[in-house]
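One protein chain is absent from this view; the other protein chains keep their places.
Then we have chain A:
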Amino acid sequence: MQDSKSGIKGSDQKLNVTTIPYVITGKDVIAWIANKMKTTVEGLAAQVFGNMLVAYGYIYPLQNHKKLVMCNDNTLYRFQTPYFWPTQKWVAEDSDYAIYLAKRNIRKKGMLEPYEQAHYNHLHKWLNHKWDFIVMQATEQYKAGKERKKPDRVVFDCQERAYWMINRPPRRTHSAMDCGPDRLIDPSVEEKITFDQYRRMNIFYQQAIMRSKVKSSVSLGALVKYVTTYKNHDAFLAPCLPSNPWQTDSDAYWNLNMRRVDVPTKMRVERWSFSLFELLTDLRGRDDFKIFLKKEFSGENLAFWEAAEELKWGTASSMKTKAETIFKTFLAPGAPRWINIDGRTMGLTVKGLEHPHRYVLEAAQTHVFLLMKKDTFFRYLKSPVYKDIQKKALNPEPHNFSPAQLEQNAQSRGPGIHPIILWQQEEEEKAKAAAASAPVDVKAMMSKIDRKK
């Protein structure tokens, strides 16, 4: 870049009374980078690269020294001397910074900016034991500086100031040298792998080799299919009806898709048909599915699945009671909502319930889910319940706000219903539903009917 022939054209620039040699403009830098990168469509990438050069301190701005960005105009910059490059790998020590600030103080009292003064005071306290040394160094450097010719001195001052701007940035100046906390473990340190570790690794590799894998064409085909299925539901690819709230400041879209709407939107109903997982994840869809199951008198599978979910994701302390309730309701012989699973799974599950743990119902839950997925779900999609909701579903007209209306929308944005309130409402509804559908004691009902005879 600095090559006199193929690099960026620099010129002399007057600064106060001194002439600063080899000054470049921002737009020349960016054009040069863009040319080298051969990026034409993404000329913006050159801008980004330019910004990084300034943020890391390889190039520094001449006038507004706190603004660490590359401006694509006639703003002036200079290349930083390699001595001050971050690649030199020596850390910008506090004692160096103290010497720098002290030197400036010697030159002219009151020259430090407020943030620098704050640093100086802090360092004076913190490095008090070294202070004589620091002042001595600062004085030496100041004297050496005076020996230099004025243009060289000015250039060096600019370079040094730029260096400290990067390494001790004031508030609101963003330097790329800023970094996060250190990593605990250095992954590049050669670790001696122990006997045990090797054994574990080998077992892992063996299991990985044994595990059934799918051909790329199959699995990648599935990824492509997913994208195609959901394409129209992706707000970045297809319009959101009636409008994207972030675009128009109208929250109609969210209101139309709330948890407990009477009539859902067409897009929402379509999404239920994509998979049983989608249908169950959307609680409104789950409600519709329950209506269908009630008509078929086969609600116990879903009820069991829901109960198993409650167990899996619930608190550790509630597990024992939940497991007992589930056993009594769904699994015990003659249970009121007995689920029909194969003997082997039933046996395993019942045995596991003697010492219940979080995943004790896993096998049974998977079995029930697969049953629903392979049979019930498809019957639901063909059922009058689903066809009915499809017909009723709303298809909102796309919004067409005028600029004045958009302004109005922006002014009247409301906070909506707070999630905590929605949650409380939801809990109330759940309690009501549970009370209403308390397990029917079939035996009691039967004996009641017998007595009536």
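Just so we're on the same page, a contact is a pair of C-beta atoms (placed from the backbone, for glycine too) under 8 Å apart; a residue touches a chain by one contact, two chains touch by 3 or more; residues count from 1.
Basically, contacts and distances are computed from a predicted model.
This figure omits one chain of the complex; the name its UniProt record holds, of "Septin-5 isoform X2", "Guanine nucleotide binding protein (G protein), beta 5a", "SAM-dependent MTase RsmB/NOP-type domain-containing protein" or "Glutamyl-tRNA(Gln) amidotransferase subunit B, mitochondrial", is "Guanine nucleotide binding protein (G protein), beta 5a". Within the complete assembly, A:231 is the residue of A:122, A:231, A:295 or A:374 that touches the hidden chain. In the complete complex, the residue from A:52, A:252, A:291 or A:381 that touches the missing chain is A:52. In the complete assembly, the contact with the undisplayed chain comes from A:178, out of A:93, A:140 or A:178.
For chain A, the residues touching the absent chain in the complete assembly are 37, 39, 42, 44-45, 47-49, 51-52, 55, 69, 174, 176, 178, 180-181, 183-187, 191, 193, 195, 198-199, 201-202, 204-209, 211, 213-224, 226-231, 233-240, 244-247, 251, 253-254, 257, 276-277, 309, 312-317, 358-359, 362, 366, 369, 413-416, 418-423.
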